[in-house]
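Note that this complex is displayed minus one protein chain, with the remaining chains in position.
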Amino acid sequence: MNEWIEGIVALFLLLGSLFALVGALGLYRLPDFFMRLHGPTKATTLGVGGMVIASMIYFGARDQGLSLHELLITLFLFITAPVSAHMLAKAALQQKLRLHEKTRGRPWEQ
Amino acid sequence: MLGYVIPICLAIIGLALALTLARLFKGPDLPDRILALDTLYINAIALLVLFGIWLGSDLYFEAALLIAVMGFVGTVAVAKYLLRGDIIE
């Protein structure tokens, strides 16, 4: 396989896995639930996105053709990630989880 | 080149999975644990796609897609159970 293509694939793989790590790090160290909600739903979506782009380039170059079916994973995750984030946020609001003391504004009563 | 990069990426994602697992055990509340499970399945998808590239096999894509579908349904079902105490009304 071409050196250049291998380099690009490696770049996207590293980018994707680093974003997955940042998302997990956010989940681990941010102080309250609503702040933790931000890390994974974003960084992990792009993390998988990077992996998927790398996979598309790799299989496309290997088989000398177009390999687009990995796009389905990204498409599906982009549609579902906000929905599950919304459901979790609603559940957390209803459970009246403790908020970080610096949070401004209050959610309304459920 | 990929022979070096892919094991590094596997290690990074493994670390991410370990951090998520730590949050899953630590809690402190139920939504935190559900969020950790949600992140866990998304990281598993990334791991599977990576593994597919390493082995040069198309098959892992199907497994990744199935995990994406099932993981979403699972998260929504558990979140809804927490919200209403019931999954199907």
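All chains are identified by letter, namely A and B, in their written order; residue positions are counted from 1 within each chain.
Rule of thumb we're sticking to: a residue touches a chain if its C-beta (ideal position, glycine included) is under 8 Å from a C-beta of that chain, and two chains touch if they have at least 3 such contacts.
Heads up, the rule we're going with is that contacts and distances are computed from a predicted model.
The UniProt record for the undisplayed chain lists the protein name "Multicomponent K+:H+ antiporter subunit E", from the options "Cell wall protein", "Branched-chain amino acid transport system substrate-binding protein", "Carbohydrate ABC transporter membrane protein 2 (CUT1 family)" or "Multicomponent K+:H+ antiporter subunit E".
Residue A:37 is the one among A:10, A:37 or A:51 that touches the chain missing from this view.
Seen from subunit A, the chain kept out of the figure touches residues 19, 22, 25-26, 29-32, 34-35, 37-39, 41-43, 45-46, 67-69, 71-72, 78-79, 81-83, 85-86, 89-90, 93, 100, 102-108.
Methods note: only the chains that are shown with their structure count from here on.
If you average the Cα atoms of subunit A and of subunit B, the two centres end up 10 Å apart. Residues 3, 6-7, 9-10, 13-14, 16-18, 20-21, 23-25, 27-28, 33, 36-37, 40, 44-45, 47-48, 51-52, 54-55, 58-59, 62, 69-70, 72-73, 76-77, 80, 83-84, 87-88, 90-92, 94-95, 97 of subunit A are the ones that touch subunit B when the two sit in their complex.
In the complex of the two chains, the subunit B residues touching subunit A come out as 1-2, 5-6, 8-9, 12-13, 15-17, 19-20, 22-23, 29-32, 34-36, 38-39, 42-43, 45-46, 49-50, 52-53, 56, 58, 61, 64-65, 68-69, 72, 75-76, 79-80, 82-83.
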